[in-house]
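Then we have subunit A:
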Amino acid sequence: MSTRAEFLRRIRAELARTPALFPATPSLRPAHPREVADTIRRELSERWPATLQRFQQEFERVGGVLHRVATVQEVPSVVGRLARERDARDVLTWHPSALGFDPARGLADEKLTCRTMPEAVPDAAARRALRDTIATTPLGLTGVDVALAETGTMILRSGPGRPRSTSLLPATHVAVFDRTALVESLAQVAVLLEAWHADEASGAVINFITGPSRTADIELTLTRGVHGPKDVHAIFVERPLRE
Partner candidate 1 sequence: MSEAELATPFRDRAGRALQDGFLQQALTIATTKFLELRREAFGEFPEGDALRDRARAIKEATLQRLDHYLEQLVDNVERLGGHVHFATTPDDARRIILDIAKRTGTRMAVKSKSMATEEIHLNEALEAAGVTPVETDLGEYIIQLAHERPSHIIAPAIHKTKGQVADLFARELNRPNVPADPEVLTAIARAELREKFLQADMGITGANFAVADAGTVVLVTNEGNGRMVTTLPRVHVAVMGVEKVVPSMTDLAVFLAILAKSATGQKLSVYTTLVRGPRKPEELEGPDEFHLVLLDNGRIAQLGGTLREALYCLRCGACLNVCPVYRSIGGHAYGYTYPGPIGILLTAMLNGAASVKDLAHASSLCGACADACPVRIDIPRMLIELRKEVDEKKIAPWSERVVFTLVAWLLRHPALFRLAAPLARVFQRPFARGGRIERLPLFFGEWTRTRDLPAVAARTFSERWAALEREGR
Partner candidate 2 sequence: MPEASVRAALMITCLGDMLFPDVGVAIVRLLRSLGVTVEFPPGQTCCGLPLFNSGYHAEAAGAARRLVEIFKDAPYVVVPSGSCAWMVKHEGPGLLKDTPLAGEARRLAERTYELSQFLVRVLGKTRFGSRLRGRVTYHDSCHLLRGLRESATPREILENLDGVELVELPGHDECCGFGGSFSVRLPEVSSAILEKKLTNVEATGASCVVACDAGCLMQMAGGLTRRKSQVRAVHLAELLEP
C-alpha cells in the first residue's frame, strides 16, 4: 500500500519528464467571494421577477410544479392541498429557524401532523428514531438556499435543523423560498459556493436538486421517483420571509 509521500513523488517524477500539452491556467477565483456574492445578491434583487419567470420555465421543464403565494401564511394551505391529494397526514419540516417561519399552527389547521426537525442534535437512539420518522413520512417541507433560474435548480445546504434527507426520503418534496434565494446562472452559484466553503460553519453537504428523482435505465423510458421524491413542488412567497 502506498503512502502519500510515495504517491506524490511518483506524480512529480512523471510531471518532470513531461512538457505541458498546452499553456493553461485554472479559472480565476474571486479574491473576496463574500463581497462579490453580496453584490450579486443586491443586483439580482432588482430584477427578481424576470429571474423567477426563468426559474419557473426551467423548473417546469424538469417536472417541478411552482406555486406562488403572497405571504408565508398561505404556505400551509398549499401544503394541505398537496397532502390531501396524496392521502398524506404527516408532514416533515425543517426547524423554523432554518425554514424562516413556523408552519406548525397552519399545518395543524389543515389537519396535518407536523413533525418538526430539532435544531439541537439528540443522542444516538433518538437520532435513529428520527431517521425512521423521516423515512416513513410522505411529505417533506424544506427551505431553499438558492433557486437557480438557468437550470430550474434548488440548492439546499445541510445544517442544524435542516437534515438532508427531508428533501430525499419522502415521496413528495415541497420547498419554500422567496426572492432573496433567486440567482440567474451557474457562474453566480460558483461565487456563492466559493463564499460558503470559506465558511467553516457550513454543513457537511450541499445538494443541487433539479426536479424529481428520475431514471431512464429501462429501455430509456423516463420514470420518476426511483429513489428520491417522485414529486417536487416549490412555493414562491412574494413577501420576503425574513423582513
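With respect to how the candidates were assembled, all candidates are chains of the complex that A comes from, given by their letters.
In the analysis below, a contact is a pair of C-beta atoms (placed from the backbone, for glycine too) under 8 Å apart; a residue touches a chain by one contact, two chains touch by 3 or more; residues count from 1.
Given the structure is predicted, the values throughout are model-derived calculations rather than measurements.
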Considering only this complex, which of 1 or 2 touches subunit A?
1
Of all residues in subunit A, those that touch candidate 1 in their complex
1-4, 6-8, 10-12, 14-15, 17-18, 20-22, 24-30, 58, 62, 117-118, 120-121, 127, 130-131, 135, 150-153, 158-160, 163-165, 168, 186-187, 189-191, 193-194, 197, 202-221, 223, 225-229
